[in-house]
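Below is one structure, written out as structure tokens, with a few remarks after it.
In this view, the complex is presented without one of its protein chains, the others remaining in place.
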Amino acid sequence: MKQMDGTADTPELARLYEDFAAISTSPLWTQRDDLMPMAPSPRAVPYVWRWKQLFDIAKRSGALVPVGRGGERRAIGLANPGLPGTAYATPTLWCAIQYLGRHETAPEHRHAQNAFRFVIEGEGVWTVVNGDPVAMRRGDLLLTPGWHFHGHHNDTDQPMAWIDGLDVPLSHYTDVGFFEFGSERVTDEASPSVSRNERLWAHPGLRPLSELEARTSSPLMAYRWEHTDRALTEQLALEDEGQPATVEQGHAAIRYVNPTTGGDVMPTLRAEFHRLRPGASTPPRHEVGSSVWQVFEGAGIVTLGGEEHSLEKGDLFVVPSWTSWSLAAESQLDLFRFNDGPVIDALGFARSYVPGRD
Amino acid sequence: MKQMDGTADTPELARLYEDFAAISTSPLWTQRDDLMPMAPSPRAVPYVWRWKQLFDIAKRSGALVPVGRGGERRAIGLANPGLPGTAYATPTLWCAIQYLGRHETAPEHRHAQNAFRFVIEGEGVWTVVNGDPVAMRRGDLLLTPGWHFHGHHNDTDQPMAWIDGLDVPLSHYTDVGFFEFGSERVTDEASPSVSRNERLWAHPGLRPLSELEARTSSPLMAYRWEHTDRALTEQLALEDEGQPATVEQGHAAIRYVNPTTGGDVMPTLRAEFHRLRPGASTPPRHEVGSSVWQVFEGAGIVTLGGEEHSLEKGDLFVVPSWTSWSLAAESQLDLFRFNDGPVIDALGFARSYVPGRD
Amino acid sequence: MKQMDGTADTPELARLYEDFAAISTSPLWTQRDDLMPMAPSPRAVPYVWRWKQLFDIAKRSGALVPVGRGGERRAIGLANPGLPGTAYATPTLWCAIQYLGRHETAPEHRHAQNAFRFVIEGEGVWTVVNGDPVAMRRGDLLLTPGWHFHGHHNDTDQPMAWIDGLDVPLSHYTDVGFFEFGSERVTDEASPSVSRNERLWAHPGLRPLSELEARTSSPLMAYRWEHTDRALTEQLALEDEGQPATVEQGHAAIRYVNPTTGGDVMPTLRAEFHRLRPGASTPPRHEVGSSVWQVFEGAGIVTLGGEEHSLEKGDLFVVPSWTSWSLAAESQLDLFRFNDGPVIDALGFARSYVPGRD
Partner (left out) sequence: MKQMDGTADTPELARLYEDFAAISTSPLWTQRDDLMPMAPSPRAVPYVWRWKQLFDIAKRSGALVPVGRGGERRAIGLANPGLPGTAYATPTLWCAIQYLGRHETAPEHRHAQNAFRFVIEGEGVWTVVNGDPVAMRRGDLLLTPGWHFHGHHNDTDQPMAWIDGLDVPLSHYTDVGFFEFGSERVTDEASPSVSRNERLWAHPGLRPLSELEARTSSPLMAYRWEHTDRALTEQLALEDEGQPATVEQGHAAIRYVNPTTGGDVMPTLRAEFHRLRPGASTPPRHEVGSSVWQVFEGAGIVTLGGEEHSLEKGDLFVVPSWTSWSLAAESQLDLFRFNDGPVIDALGFARSYVPGRD
């Protein structure tokens, strides 16, 4: 009798395999090792995108493709070469550069998918979230959680570009998305330097007594660079004083959190900011789940699955699941990171490994 | 200037679209409505598999394909016609009929993926979970949560078949799987009628004082038919007495739960059992997330996305996300159901809709 | 200048201490070591009450004092000698023997305070909880969580006695109680052997699909002796087979839990049942929080704060906070225990200590 390899070397076996297909079935035994590998074996590949190229093509798109209803956003997605035919950075994460010309508006809409913006340079655009205009400036993280109406408008004579992060690949794969069009223009064209949600929520350790319920997503829509920078600066200063504060020697990092729970900002997306001192490096690390990183400032080297890539300001790279990654900083190296950590944690699949540690 | 439709009707535009691809990027605006539909628009289709066909082909496989190391299991997966090239019932769920001949053994292994068995008929196989032999009998739900070693051995002169449910499509898509081979034979060939985990945990409202920690997955590996049947019988009797107990008139149902939390049995899979009185029916219902159902006993009609299908004992059907479903019972209709509800809930995407109710 | 001992040896000091009182203040320094001892230093004392005496006086009360509106219950509280002027077993726990004569009824009422009954002997009384009659039989734990209407009626020609446990001392101290009178007679005089809540909830690992919300208190009002006894019997059998199951050698135990959470049955009261093999003993153990125990069956010795007390069926004893306790079984020794564990845990004060272990 034949081994479990799916090879149909007898007429009966051949007929069996044909009949599997005829009744919409498929044997496990011929595909078990592909479907259930010894360790994660992602199709997505480690990859680096250069900011200069992204910014240049975004600018060209700005000249050629108008923003408008239907397409909705002038956003250009990072398309992982290991996932051909998609515009996915990883199986769970979407990442795009979005570009808005002088005085342009991206119309309002809402969707079940969670989204954020991170600003690598420039300012002058306001994201209006459920009617609350939120200024976008270099170093800021801006949230638009699921089913919040949002649009963007550029209040200046200068174009602006930033990155968008979404859970679109996962939500598309799992068939959970809803979408609704909103106003053609943003519903509030004011351009305050501080949004209303910040005025309510951006006070450390304080919450409004009128808002005591836990929220699935953060009610704070803007995480400002001044706070992030100060937190990282203090961690390194504390390290200098011999106090515990950093993740590992020379490596400061914060996680952006939902102030109503202390947990991740949105149920599908985790966001962090990392800073390495000049000369610092991190050990190779394997983690379940995939990440996208962007260099905010500085220069260094990322090693992805054993291969080194130089990094400059604005460069983006993806780390597929269980692919080892390590960073080495030439100058001070500041990086923004987002990943699918809340998904991996909620589903009980979290695991990490640093060779040489147990 | 051109609309956001991706048509490249000028040389500059044509070159822009070529350059997107050249640097591994892809515009959102040409695919936004596919990626982010107004409501879930699954590729998976509603589909019914007939138990007689499945059982027949499983039996033929039993004669032609040995169980053994590598293939691991004689399991034949339901392959959704809307997901060609896969053996997936839905994008998140795997469902297979597994067949074990007289005195055969499926070797031990463990994997990060969560799994269960549900038994539609027969008995005589023991699933050995981390060394604890668990009898499999008609109507029982048997768990093998992630990273628990498990094998199956048939202690009788009769073959046995049952269904397996796993989160393989989701775990494969998200690249979270690990796998490890165990013993060639099961590590304990005893055939007790009650497993050790049941002796510790299957006491209503009681838990061992030596086990007070919450567990990600249920520590109870067997949910016996006698309990399920009694719970449903009581719900209908209570309904007859005018007491609240059923989901809706004539429709009793239980959810299998983790006794350490009261929540789902495993972090990626929800399991339920439903019973409709003869003549009872349910209204059309849309739900985010996908389900697989199996008729345990009785006959009736399922309406999937507006199309009626007759149901008999053992028949399986899938309900893709947001596809409306309703049931009508001719005789008393007993059905087992599993779905990706814990995933949908944890990620904040749950939504349901019954036309006519708000 | 005077030390911080509160002694007023100068006229100025004497005047100061007088003036403290005059403006309703009091210095900390003269009472700090009483208020904040090095370890818990309870006023409540370890104490043993004899079932024979309790039962005898309850019977005499039955002859002399009618049950009725106002007094509400013929319940005789264990009055800790260390807490004179109260009827408290410990600062947080009330425990009483309640006695109901043939065909008597204790009228319905409800209160914020949580309560339960545990039955040491007899049967024939039904506790009606929110209109659902719950039979009381030897070995059963019956709940009446806060703000549930409840009354008791004796459906037989025999009197019946049992113990009541409540959080009255704590709720009285913290001023949280509400009370409301209900029906003079129980609202349902039926005498079913199984209550409706059991028919809905007493199925291991199953919950009604119509009841998916977590509940503060258990929806299951009766924990039957047959289940408790079987769980303990199995733990000892598993221990005999070399399997982990018991708390420590020869000491089986279960905690009664809320099936919607896996946690304690009520937010202020924890309930457990312990079984020691003949000859088994437990090491001296200190625990924050106070407990009441009742011997259900068997004979043995309890050592409380170093002093030995013999135990027989029905005897009750209290263990004040941090008082060391240990048990030694002559015959098989079955004990029911309740304590304020959920309070201690929720407030972050849990600590325990077994000399010789660390």
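Per-chain residue numbering starts at 1, and chain names A, B and C are given in the order in which the chains are listed.
Assume a contact is a pair of C-beta atoms (placed from the backbone, for glycine too) under 8 Å apart; a residue touches a chain by one contact, two chains touch by 3 or more.
From a predicted model like this one, the values you see are computed outputs, not experimental measurements.
Shown chains touched by the undisplayed chain in the intact complex: A, C. Here one chain is not drawn; of A:231, A:299, A:328 or A:354, the residue touching it is A:231. Per the touch definition above, the residue from C:138, C:230, C:285 or C:351 contacting the chain not shown is C:351.
Touch with the chain that is not drawn comes from one residue among C:92, C:105 or C:235, which is C:92.
Residue-level contact of subunit A with the missing chain is found at 196, 199-210, 212, 214, 218, 220, 223, 227-228, 230-231, 234-235, 237-238, 241, 243-247, 253-262, 265, 272, 274.
Subunit C residues in contact with the hidden partner, per the touch definition given at the top, are 1-5, 10, 12-13, 16, 19-21, 23-33, 35-42, 44, 47, 49-50, 53-54, 57, 60-61, 64-68, 70-81, 86-87, 91-92, 96-97, 111-114, 146, 168, 170-180, 216-217, 266-268, 288-290, 320-322, 340, 342-344, 346-349, 351.
By definition in this document, only the chains that are shown with their structure count from here on.
Interface residue usage between subunit A and subunit B, two copies of one sequence, is largely shared: over half of the residue numbers at the contact are used by both copies.
Contact with two or more other chains is made by no residue of subunit B.
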